[in-house]
Each structure stands twice: as structure tokens, then as C-alpha cells.
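In this view, the complex is presented without one of its protein chains, the others remaining in place.
Let's look at chain A:
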Amino acid sequence: MAPRTKKVDDMDLDPSPSTSSRAQIVASSSASEPVDKRRLVEILPERVGSVASTDFPNHYPGELHEWDLERFRSNLKVAITRLSSGQCEFDLVGVDASVANAIRRVLMSEVPTVAIEHVYVWNNTSIIQDEVLSHRLGLVPLKIDPDRITMRNPGDDADDQNTVVFNLKQKCERNPKAAKGETDPEKLYIGSNVYSSALVWDPKGDQEEDLADCPPRPVHDDILLAKLRPGQELELELHCEKGIGKDHAKFSPVATATYRLLPHIQILKPIPPHLCEKFRKCFPEGVIGIRGGEGEQEVYVKDARRDTVSREVLRYPEFEGHVKLGRVRDHFLFDLETSGIIAPEKLLPTAIKVLREKIAILKSGLDHMERAKGLTGAGDE
């Protein structure tokens, strides 16, 4: 990739738009290939420089940075790098920090899920207080498709469209077959540990058929909820509702959603061979590689993506002027971990859907305001 130093107007558009393969993106980002100086956030010894993005109209005389969907589409690169059943890591290149942050914020607090909201305690003779047990139950992730359940608004009655009911009933008894002198509670008592597997779905109304293909159940069966001893009993009815993370963190579909900016290491002047090893040790393992024979060793950037930007190298006067640290302002390395309710590869599309709905609501709100103020058409008050 040639360094981009031309004006934005006659910048070469990437001939193959977002179809650049993951391998290409990973390779060029690992090697810290030169990028346009304007895209770099400088990490200097005493401060961080060039933080704000400058691609606005009228910022650079003679350059137009107006919004252009086609130019955006050709510069945009989205590449998933790693995927498992619990985690998704992907690169998002070419968007502004405000949009990447909006996606992250929406993922954590505005993507709706279903969780236990009301707990009706018929019987709780355990040592765990009602409210403590209810709090723990609320945090149990439930594998219920949020799109099948509607939000329950204040004043609505609970019906089969907006509520899912679980029952939790467990009693602890002494195990007659336990050995004498046994101390392990698992062997001494039957049903002493209440796990999330004890949550039993109670289909109401049409739910039996509607939710037949994805019956509601906890994501994990082995979450320890309470401990009982013989004679203690739990009988609870749990009502689950749809909500968002903003209301209570139990509704957040992500264990955590983070992103970091791609680190960028520029070696300005070659490092003398006797200092190569010291230079390499300033960075985490695998970031810097050394090649060449005895006495002719040179240092190169092997994988900048593994760098944690500890700025250790800036501490040594012998490396002053040899290396320039930075981060690429519009290259985001997202790492999303799901709590199990929504598949990790579906997290981003769901967040974008929620964001677009917010924009649609804003547009309707604007319509309403215009009508109310009589601003449509003539535009005079």
C-alpha cells in the first residue's frame, strides 16, 4: 500500500472496495505499513497528539471533505478476524470514532434482551434472603429470542406476548445412602445445590407453539443460585420481561464490548545492531522481529496488532528519534464477548438495527416538531 499523501479529492480509490480480504488487512496492519499522517494519533513521551479527526469541510484550505457515500463505501473495510461461540473479533476501518463508539454504546446498553424481572416467592426457607436470591436470578442469562417477545410498557398487563414464566422448585433432603462420617455436602444431602438447571419453563397462552423451536431456558445449566440444607425449600415463580441494558445491566447482551485503535510503529532510523535486542524487549513478545546475520542485525515491525502501547521504548534516550509510536485513528479492533443470548456474529447487525431505529424515531420526532411549530413548507414562524 503506497503512502497516502495526496489531497483527498484526487486520492486513489481502493480498486477493490470492502472486499479486501481479512488476510490483506491483517498483514498490512501487523507490519505497520505507512499510513497517511492525518490518520495517525501521535503517542509522544509527554502527551498524545492529533487526537481529533480533521476530515471536515473547510478544515484544510482547498480540500473538500464533505460526506460522500461512495467514497466512504470504497474506504470502508470490515473484516472478522476471530469467531467462536462466545466471542467475535473484527476490524472496522474507515469510520469515525463517534460512530464506532455509538456502536459500542448501543451494544452495551440498548440492544434488548429478556431476563427475569419479577420474582414471586411462594416459599423460601433457605438462608439466602429473598432479595439476594432475586438479584442473582435476574442476572442469569436466558436463551430467549428477544425478537419474539414484546416490550412490556408501564400500564400493560402481563400477557403471553410480553412475559415468559419460569418455575423454580427445589427441596433439600438428607441422603439416606451417605457413608457414615461423610463430610461432602454433595454426598450427604440430595438437592443441596440449586443450579440454573432447576429453572423450568412454564408455557403460557400461545407460547407452547410460538416458542416451540427455541424453548426458553437458561444459557448455562451450572450457575449456582443457592445452597440448601435438609428441610429447606425453594418455590418461586419467575416472570421474565424484555428490557435494555440502560435500565439494568442484566439486560445487556454482551459480557463486554470493547474496541481499541490499531497501534502503529514507525522505525525512522535503523537501530544499531547491539541495541536490537533491547529494542525488541521494549515491546510485548511478537511485536518486533530481528533479522539479518551477526553484526548486521536489523529490527522490523512483525506484528503491531499485538502491541499494548506501553510506551516503554520512549523511556530510553538511546532510541530517541529512532521510533515513532502512534495509533491509526479510524482503524478499530473490536472485541465483543456475548453472554450467550445473542450469537456473537449477530451482535453487530443487531446493534446497527437498533441505531437505525433510533434515527428513524428522531426523524419522526422532527416531523412532529415541524408540524407543531408550523415550519413545514414556508419555513417561517
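Just so it is clear, a contact is a pair of C-beta atoms (placed from the backbone, for glycine too) under 8 Å apart; a residue touches a chain by one contact, two chains touch by 3 or more; residues count from 1.
FYI, contacts and distances are computed from a predicted model.
Protein name for the hidden chain, per its UniProt entry and selected from "CTF8 protein", "ATP synthase F(1) complex subunit delta, mitochondrial", "RBP11-like subunits of RNA polymerase" or "Large ribosomal subunit protein uL13m": "RBP11-like subunits of RNA polymerase". The residue touching the chain not shown here, chosen from A:87, A:125, A:197 or A:308, is A:87. Residue A:361 is the one among A:27, A:200, A:249 or A:361 that touches the chain missing from this view.
Residues of chain A that touch the chain left out of view are 18-19, 21-23, 53, 55-58, 64-67, 69, 72-73, 76-87, 90, 92, 95-96, 98-99, 101-102, 105-106, 110, 150-151, 153-156, 345, 348-349, 352-353, 355-371, 373, 375, 379-381.
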